[in-house]
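A protein chain is absent from this complex, but the other protein chains hold their places.
Right, subunit A next:
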């Protein structure tokens, strides 16, 4: 049991780390994105993607390195959000089947939510820049360093679950592979490497 949890936790910590970056980014993105009331209707407007309170920014929807980088940061924001609301549906929406880390995070989050668990901490921050290289017309790879904050798993009453209190980690050499999905006009994760 402990081993399973540890496995889950390490993944979720990673997820949480992404979230920290995402949280700070989330606010910035919301501020910069046009609101429904202020936006001018356009034939070229992209159909919205992602949760209503954290929509995918338009800059993440261009088929170039800048778009891939914005997408990676956005996915991290989604990871962070899932740590808070325990809802991984959008983690799956923007990850292909081959992204086993993405799926594992989603699956474990679902499992924990079903047990009434919540997470405290676990944030992961991108330290420095995200380097992105286009490795094909529709594929990009990124590299970045991530830090992982300590994480505690809480039960239904908000009490820490014994044995599920984890130290953070620093300087995790991380990376992603993303592919362009023309139907969604979005990038999709096929590989998420954390540490």
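What we mean here is this: a contact is a pair of C-beta atoms (placed from the backbone, for glycine too) under 8 Å apart; a residue touches a chain by one contact, two chains touch by 3 or more; residues count from 1.
Keep this in mind: contacts and distances are computed from a predicted model.
**Student:** The hidden chain: which UniProt name fits, "Aspartate carbamoyltransferase", "SGNH/GDSL hydrolase family protein", "Ger(X)C family spore germination protein" or "PKD domain-containing protein"?
**Tutor:** "PKD domain-containing protein"
**Student:** Which of these touches the unseen chain: A:63, A:93, A:152 or A:193?
**Tutor:** A:193
**Student:** If the missing chain were put back, which residues of subunit A would it touch?
**Tutor:** 97-98, 100, 103-104, 107, 128-129, 131, 133, 141-145, 173-177, 191-193
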